[in-house]
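Just one protein chain is left out here, and the rest sit where they should.
Moving on to chain A:
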Amino acid sequence: MSIVPKETIEVIAQSIGIANLSTDVALALAPDVEYRLREIMQEAIKCMRHSKRTVLTADDVDSALSLRNVEPLYGFASGDPLRFKRAVGHKDLFYIDDKDVDLKDVINAPLPKAPLDSGVVAHWLAIEGVQPAIPENAPVEAIVAPSENKRSEHGKEDGLPVDIKLPVKHVLSRELQLYFDKITELIVSRSDSILFKEALESLATDSGLHPLVPYFSYFIADEVTRSLNDLPLLFALMRVVRSLLRNPHIHIEPYLHQLMPSMITCIVAKRLGHRIADNHWELRDFAANLVASVCRRFGHVYHNLQYRLTRTLLNAFLDPSKAMTQHYGAIQGLAALGPSVVRVLILPQLETYMQLLEPEMQLEKQKNEMKRKEAWHVYGALLCAAGKCLYERVKLFPSLLHPPTRQFWRSNGRVATKMPNKRKASSSHLLQQPALKKLASDGTAGSIPPISMTTSMQAAADGFPTPSESGIRPSSSTGQLSNESISGGSRKEKSGGKAPTPSTVLAQAWKEDLDAGHLMASLFELFGEGIFSFIQPVEMSFFL
């Protein structure tokens, strides 16, 4: 019942040499022991409070004991917390692990380092009520809060004079200047060193860097425009941007206007790096993700941010005179903004764009290997973007895909048997461009599609249901539709007929954006099987 059971009393009695303590005595003692314990703890808590602590230590208990004129308990000097161990075989018996210490070892052990002497340092916690963002201060919303606070305060106390702040000379402490110099030096010269990684880490976490942000953003903008053909440098700069964006203590909004152009440059510049072998694709991807993260974070504050960004990217994407690299960047940039952007902006253009892209990818039509490679990259990016978009749709409406696919496979063994046919045909086609296939696969996650642009759309065209059909119908017809299109595709291999554009259907599908089935069908027409890799594994299993 009580905290101290009589067994404990008996054990303690034994430990001090009273072998046979009667149960009655133990029972009578137990409550009193508990009371005394509580009393000591109450005093110990007082001592703790007066030592301005919120954690009770063994010292406090000692002080409490001495308050009660009881000899303190020696040997429990606070330092490490005491570790209680459970006695083997007893559920609720604990003891403190008190190891024997060899005196020789203690004597021979080297002296431990003397603890540092206490000292006092001073800093400004607040200057006229505003907390300066210096490393000594806790990282808080202090940077954001003042403006809001002030506003609300001025709102409340009406008729108060608004204090106009005169322009202040920006003074950087020497430490910050040194820091800036070191970081910029690292960026420019040693961006592959471990030190640079640590520098990035510091940029992403340190709280006192706010005064340096304008300098950094200027430096980045400047360097990007100046050294477009130095790929490692550009990469390093983008990494710095990422770190700055990540730093929770930096209020980066005012400098975004300076950083955004640099980032977009790194996405859609015509040439990045001076060597052909430079992997500028990676930089574009990186920058695209960066820009997307900016949009996500600040999109709600600056409403036209995403609009302006997408406009820039879309312009690059839709301009046929732009280089393939630029197209690639634009697609990646748009794709990074999320599937809905892809759906609204890329997919409607997909049809036309593929027509442009197709000749670039074929060995016969595009002799320049470099260009062809680029085209395949673009193709990969497009596939990836469209696929992700599809994946999202399918995820949203899983029911759309489930029954038809099953039905499709159950009902139609023919297609399965015909598939190899088609595959053979297309792979024979592919054989000519194995390298290109590899390239495209770099951009995509799954298998490489045969060039299904050649697939006939005829069957699809007559197989498509009218868009006005009710909810259930389209889903059931989807299976039919893909079924048809596949068989149609295989038919096409033989016939090699013309491909009437399904753009009307596509357009309809985009409008009725609920219809994932249509979307998939259309995408399948454009990309072939490659698109299946974006469908959830469950559905995938039907195709394997």
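Simple rule for what comes next: contacts are C-beta pairs under 8 Å (C-beta built on N, C-alpha and C of every residue); 3 or more make two chains touch, one makes a residue touch a chain; residues count from 1.
FYI, contacts and distances are computed from a predicted model.
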| item | value |
| --- | --- |
| Among "Transcription initiation factor TFIID subunit 5 isoform X2", "HXXXD-type acyl-transferase family protein", "Phospholipid-transporting ATPase" or "Aldehyde dehydrogenase", UniProt-listed name of the chain not shown | "Transcription initiation factor TFIID subunit 5 isoform X2" |
| Hidden partner chain, touching residue among A:Ala126, A:Leu356 or A:Met370 | A:Ala126 |
| Chain A residues touching the omitted chain (full complex) | 1-2, 31-32, 34-35, 38-39, 42, 46-47, 49-55, 57, 59, 63, 66-67, 115-131, 136-138, 140, 149, 153, 157, 159-160, 173 |
